[in-house]
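As you look at this complex, bear in mind that one protein chain is not there, while each of the others sits in place.
Right after this comes subunit A.
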Amino acid sequence: MGPPRSKKRRPTFRRLLKTSGVKLENKLKNRTLKQQNVAKKQRKEQKKLRAAVKDAAIRTPRPLETYRNRPEEEEEEEFLETLPTDMMEEDDVQQMTAMARQASFITRDLSACGPVHGGKKRSADAVRSYEKVPRKMVRTEETEVIHLLPIKDQRGVVPQSVERVIEKQPEEEEEEEEEEQAAEEPEQSENEMASLTAEQRETLRVQKINDRKLVIASLGSAVVSDPYRNIKRVKELRGMLMESDPSVAVTVRKLVMVSLMEIFKDIAPTYRIRPLTPEEKAAKVKKETQQIREFEEGLVSQYKFYLEDLEQTIKDWKQQKKKRRQAVGFDSYRGLAEVSVRCLCSLLLALPHFNFHNNIVVVLVPLMNDADKQVSQMCCDAFRNLFQQDKEGGASLAAVRVISGLVKRLNYHVRPELLRTLLSLRIKEVQMKKDMEDTAPTKKFMNNKEKRKKLSRMQRKWKKAEEKLEKELLEAEASESKEKKIKLHTETLNIVFLVYFRILKKAQKSVLLPAVLEGLANFAHLINLEFFDDLLNVLQNLIQSGDLTNRESLHCIQTVFTILSGQGDVLNIDPLNFYSQLYRMLPRLHAGAPNDDIIIVLRCLDAMLTRRRKQVTLQRAMAFVKRLSTLSLHVLPNASVGLLAASRATVHAFPRCDLLLDNEVQGSGFYLAELDEPEHCNSQNTALWELQPLQRHYHPVVRRLALHLSHGAPSEGSAALGALSRKSPAELFNAYSVRDMTFNPPVAPPGSKKKDRFGFGASLLDAELQGRVDNAMTTAAVATETQLDFNAAHLH
């Protein structure tokens, strides 16, 4: 299941966009088909093996002795481990070590977990090998334990490793405890089971589970304590995945899955293990090296089988779902599959450098689009985290490749969440433009001629040494890895854009559009120059179609201006249309609409007005300032603060905006507030009167900003902003967010220490209430004068 990647050069974007869709699809289809075929073959084999194992398990009567044996083994093991080793002589120890090595050879030969064998051979004698397992365990146990003791003692690692295991194992079990709840009921009652009452059965089951847990724990701790020696235990543990006692099968399988996952996470080396070349195999090596090789081989094969098992479990669940056959309870299948997915996700994150990572990606990517919400959620989260923590970019690239294939294969009928995971890619950090690299000053070393000309002998000598050192340093600095990283990122991003552009071109009506626009806005600064023309056109059309929601349009605008403010500034296009679009949209973004749109507006404004101040006319800037202030009357306070800060930035960028603070008519025409063309609305003829109501705003910071603006945004004096001026509009927007009902700024203490006086003497504030009080008094007085009947009290 290695990664069979063709080394063929990937077509460039431009070409991809131009070549017909059908052709492209065919190409990719072929590739995926090839992949699938390979995978299928292997799966088939695995399945065969599984069937064989199942048969064997059913035919052979329950090997009862395993239950009996296991606890004994435990005891024995414990007993042996507690033997006082200091009683041994030095010679004995050496002898034993020698024996142990021999023994390990033997065990290795006999055990099934030797060097990677061919799949077919394996499946042929699968039954036999499975049958061997329990019997062999007894023997290996003995020998293993015996060797272990002296070796551990010598190295002095015994206490550490043991401790580590002890603390590790319980927590694992704890997390697994909950899963037991979900375990299935024992349906197929065996003969002996039938005679038992439900209670007894339950206790028996609990006991069985506990036994299994102990076995898992002991195997796991053995592996973790000394992985080089005990890699075979992994196999035993894996054997337990075939647990077939119906009463505990599901639980035990889950436990084993999770335990194995933890074990692999723990023992996997930090490098990728490659298969040995025949020469290497032939060559004689030291014993330690040999040991490591054995370990590596065992680990890789076990890991592979484990992954296959997980995959198979998931596949079983899928098929079950399709067939709707109810054999062993659909729920248990589902539970198993979920645990498998979880294991895979956590391996995806934990071992991105290790073998078979691509395979995990291939399995998990389709699950991101799974109908089951929980599963897809789990996978999406995993990939999001992977993208975020991936520093090298290799894993991301692989994942993105598969995702793009999936999106295409499903003809863009995927969940938007799937595409949104791409937003987490950490590509912002790298400048990936080629021209940038070219222009970057490469350090030139002087050639000999120059040196001779310019430098004295001593200097030359020095220089030589220096240059050598610098070269070495450069190499050491992993500048190569940086280049590689950039390369990977470039490729990743190319694929991402490919996906985006395809959707823009072909599936404009799909639900993916918001995700695409958001993604474009996110990576806009990295888009290649050559796409600008097309992209601008597409976005223009999209916006003008009028089908977009506010947020989508805002994303479009943001994309356009990020592009233009980056490398696009050479393009010299005046995107007047987009200015008008935003201008038109502004009044619609009042507090009734979602508040988060404002943050996009703020980002757009920064790119549109402040950064492009050279290209923007004063008219336009003033129109925007006016409309922004108007809008700030109608939004939540944090948005008000942000918008006012944005107008402030604009006022600073265009000092002539102070026209808006005077009430003088410039030239002809009236201000047309409702006209959606910033250039033609005669904004020079209005004033920012809305700052007056804003100075009465209930939020203290809004009041302050409004006052500041109304005085022409001075940097000092009573109307200056102080610390607030250092924050960007977007920062201010976030700082004063009211989402979680916090009060920022805090509620002020009473304004003065004095009491305020309201009303005079006994009269009330509320005149009407006073009237009513007087009225009541007279009524009561009149009532008192007339005959009253108090007897009610009596009778009562």
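Keep in mind that, in the parts below, a residue touches a chain if its C-beta (ideal position, glycine included) is under 8 Å from a C-beta of that chain, and two chains touch if they have at least 3 such contacts; residues count from 1.
As a convention for this text, contacts and distances are computed from a predicted model.
Name of the non-displayed chain as stated in its UniProt record, restricted to "Large ribosomal subunit protein uL3m", "Hemoglobin subunit beta-2-like", "Exosome complex component CSL4" or "Nucleolar complex protein 2 homolog": "Nucleolar complex protein 2 homolog".
Contact with the omitted chain, checked across A:233, A:502, A:603 or A:697, is made by A:697. The chain not displayed touches subunit A at residues 587-588, 590-593, 629-630, 633-637, 660-663, 665, 673-674, 687-700, 710-712, 738-743, 747-756, 758-762, 764-766, 768-769, 772-773, 775-777, 779-781, 783-785, 787-794, 796.
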